[in-house]
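A single protein chain has been omitted from the complex, and every remaining protein chain is retained in its original position.
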Amino acid sequence: MSTNQPTPTFDLDGRWTLHEQVSIRPERFGALLYHFGTRRLSFLKSPTLLAVVQSLDSQPTAREACLSAGVPSAELPSYRTALAALAASNTICERGS
Amino acid sequence: MTVTTMPLVEQFQFGLDAPICLTWELTYACNLSCVHCLSSSGRRDPRELSTAECKGVINELERMQVFYVNIGGGEPTVRSDFWELVDYATEHHVGVKFSTNGIKISPEVARRLAGSDYVDVQISLDGATAEVNDAVRGQGSYDTALRAMQNLADAGFTGFKISVVMTRQNVDQLDAFKAIADRFNAQLRITRLRPSGRGADVWDELHPTAAQQRVLYDWLVVHGEGVLTGDSFFHLAAFGDALPGLNLCGAGRVVCLIDPVGDVYACPFAIHDTFLAGNVRSPGGFQQVWQHSELFTELRRPQTGGACHSCSAFDSCRGGCMAAKFFTGLPLDGPDPECVKGHGELALARIASGAAPKPSLDHSHRGKSERRPIALTLGRNAGGNRAPVSACNENPLANFASVAGAN
Partner (left out) sequence: MAQAATDLIDESTADAVDEDLVEDVLVEEVSIDGMCGVY
């Protein structure tokens, strides 16, 4: 993994949703995600991140999904980076576009 | 502050609640008799799971949220309920990837397949020319495979897989295989030969030489972008940079096999009582076996690496392939028979001939010699002057010596 934080282009205040071709399977340390379109497998290494992803659809913004999942504000940058990675792989996408 | 996250490799070693890459051999019946068949297929087994039982397994997979199942055999498409089962799986949120020799992939079938996002196809091919391919898979099999590929391409199915087992006879055809894949807009997949099933009988003469392993590794480093490997070459990671993928044995931890009679084995290359975890017909079905069988629980204990632990390459190669060790008679806590550092070669030399375990099952066709591929002939070596090493040659460096003389 790189030592530079990529400048997050991820919009925490945007409305996000899980891509419809993505299947999630909770595991004891997080979750496995499989994208049927890209055939890529990803791993969420935190149950909290799983909760965030699962609530994206029902929360007004990604930021609120994080807060409602119990992400402390000090950890928000980590979660933003994680969400950016998921957006980059098309696992999550912006709603209503 | 931050959650402790273990590297993925370590997480996987302890097992998952459901397999990721489950292989399901639907039948032992096959129209071919490939010399290296890992499941010794040919004749159907009378105890094979019924259509209803297969649907029961699919229901379980759906409950366990298995993403996709890799279906094979034998030749899965010769089962009369094959398409019914594929549809049932995709309707129940289980993706299907199936492996075939192409015999049933007609233009119409290809069109149907092209229309589904949840079905993937893999055509087997072991030679870029009919000469090389048919020596392993039988006369006419090259034509059958290419015809299937053409039908898929014509139907607009891009990205189907062409899967090749790397052998001594086809390592020099790597570029040609890539060209075939490019021609059909398919994805090339190369995998490792294991001494499993009938593979045990031809292992000595077919497995790549040490020099060829290096050629293979180098080729993957240069051309491997977009080429799948079945995660089967992690033993080559000891040459240098690890190849992409999870470099460890997933048997019983990330993968397993359900065989045509419902037996669950740790891995498709390990069809032997030693690696039999249970049967889906038992109470609790597949889930019970996957989550609670003694064998899988044992495999999910931390592995120390045994004799390999002190080798500098161990972190990369993780001791190699369990099935390859088992069926060559090597101890599981020692080197892989194809250890790139040569440790396996030395260990093999100490094994009495005939001492290696035999596969537990054999569904090979009997007696119909015209079905069998022509006995493997010599002379596909590029140099033309490389004599094959006799299986009786006990010199552990025999392969090295014979290769040294060639260009």
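Here the chain labels run A and B in written order, and each chain numbers its own residues starting at 1.
FYI, a residue touches a chain if its C-beta (ideal position, glycine included) is under 8 Å from a C-beta of that chain, and two chains touch if they have at least 3 such contacts.
Note that the structure is a prediction, hence the values are computed from the model and not measured.
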Contacts of the hidden chain among displayed chains: A, B
Among B:Thr191, B:Gln303 or B:Ser360, the residue in touch with the chain that has been omitted: B:Thr191
Contact residue for the chain not shown (choose from B:Ala313, B:Leu330 or B:Leu348): B:Ala313
Which residue of B:Pro208, B:Pro268, B:Gly285 or B:Pro337 touches the chain not shown here: B:Pro268
Chain B, residues in touch with the chain not shown (by the definition above): 2-5, 8, 20-23, 38, 70-72, 97-99, 122, 163, 189, 191, 228-232, 238-240, 244-246, 249-251, 254-255, 267-269, 312-313, 315-316, 321
Residues of chain A in contact with the chain not shown: 1-3, 5, 40-46, 49, 77-79, 81-82, 85-86, 89
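Throughout what follows, only the chains that are shown with their structure count from here on.
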Interfacial residue positions of chain A with respect to chain B in the complex: 21, 23, 25, 27-29, 32, 34, 36-37, 39, 41, 43, 45-46, 48, 74-75, 78
Touching residues on chain B, where the partner in the complex is chain A: 1-3, 5-6, 8, 11, 16-18, 20, 65, 67-68, 93, 95, 117-118, 120
